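With one protein chain held back, the other chains of the complex are shown just where they sit.
Let's look at chain A:
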Amino acid sequence: MIHKYKLNDKFILLDINSGGVFKIDEITYDILDHYPEKDRNTVTKLLQSKYKVLDIGQSIDEIDTLISSDELFSEQESITYDFKNNTSIKAMCLHVSHDCNIRCKYCFASQGNFQGEKLLMDEETGKAAIDFLIYNSIGRRNLEIDFFGGEPLLNFALIKKLVNYARDKEVQHNKNFRFTITTNALLLNDENIEYINDNMDNVVLSIDGRKETNDNMRYTINNQGTYDIIIDNLKNLVNKRGDKDYYLRGTFTKFNLDFSNDVLHLADCGFDKISVEPVVAKPDMDYALCKEDLPKLFDEYEKLSIQYLKRKKDNPFNFFHFNIDLDHGPCLYKRVSGCGAGNDYIAITPLGDIYPCHQFVGDEKFKLGSLETGIINKDIKDQFYKANLVEKTKCTDCWAKYYCGGGCLANAYNTNLDILSPDEVGCELEKKRLECAIMIQTEQ
């Protein structure tokens, strides 16, 4: 399978099964509309009014060379998804607080409490979660914990205790913990910033972009926009963070279809690691994205990618979805198994219930079990185990499959009530992002 496209006046060709990426000229681009299905003579006749016969011949020779070295139209590896380690847990989203100090219109956590009571995780549950992770991560060394909420800083004392606890345990069990915290930044201060910068390998900081965009969706309990409260906190944290990872994480919705301006606004504020993503929402929400929004959104991604390249020289920033590591990306196994929700990734609620991932928390149907019982809902476990590229019919013929991994299962469920049936709007956006990301790579 191949995929070719034109973007930013460049012609790009992908060989899907091998992951090969090529920059081609317009002749080759046009030839590939017909070749190799049609033979050389037929293709030459078809195109000779537009190109020189000699050039057509040369280009076809080059295509043939790549086909014979299995670099173009390469064979599909037959792959099964039950590879080593993929059900041994490695990552845990730890919901230390199901309470939140702000209100966001699009919050999948229903304003912090995940369709349940406002709760803070206690120490015993937190420690049990870490033990659970250690004992269920057989064969893995790198383990990830994301302190999540609601707003995790509402339970900051617990986070500190759990980090210490995990650090003690990692030596004993030969594990390496990587911590992340995802916060709305409202409660950040010098003291917790110092702690976060010392102890968290990654920080995900929520802000949607420009003040009007942000404040339209993210506001305090008294209906006050959060932008003015958090912007200095964010700068304070990032300025003191040195080289360590962080991401400003925003969401775009129907209300800011021109989201490239939000990304650039954050870059203009001096932030250099930015992730702004489409909202995951049930289609009947007024802020949900729909098919009609796609042309505008495609245009935004393209505009952003061109700006991104321009700024690479003297004002670079990193946009999460434009990161693609063509040389050292993950292996085919990882690409086939996808996001890992319910397999190598789970979420734990303040009461110790286990869900496939943070997006499913609170929807009882998806409850896998609890820290006490372990994972007992084998039916759900099995459904998520099978939610991979091999089993998703929509993905089989999709050129983006090995970059995408099969999309967000929660998104699929929200739109189609079926985790195996990816959300079409999500797919279209993913494909556009990938085209932009690969185009950027070909320019470096």
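For the reader, a short list of remarks on this structure follows.
Assume contacts are C-beta pairs under 8 Å (C-beta built on N, C-alpha and C of every residue); 3 or more make two chains touch, one makes a residue touch a chain; residues count from 1.
Operating definition for what follows: contacts and distances are computed from a predicted model.
A chain of this complex does not appear here, and its UniProt-recorded name among "Six-cysteine peptide SCIFF", "ABC transporter ATP-binding protein", "Cytochrome c7-like domain-containing protein" or "Alpha/beta hydrolase" is "Six-cysteine peptide SCIFF". Residue A:His328 is the one among A:Lys291, A:His328 or A:Lys365 that touches the chain not shown. Note that of A:Thr180, A:Thr213, A:Ser370 or A:Gln383, the residue touching the chain absent from this view is A:Thr180. In the full complex, the hidden chain is touched by chain A at residues 13, 15, 17-25, 27-28, 55, 58-59, 62-63, 65-66, 70-71, 74-75, 77, 79, 83-86, 88, 90-91, 93, 139-142, 144, 146, 178, 180, 182, 202, 204, 247, 249, 273, 275, 277-278, 280, 320-321, 323-335, 338-341, 344-345, 357-359, 402-408, 410-411, 426, 430, 433-434, 437, 441-442.
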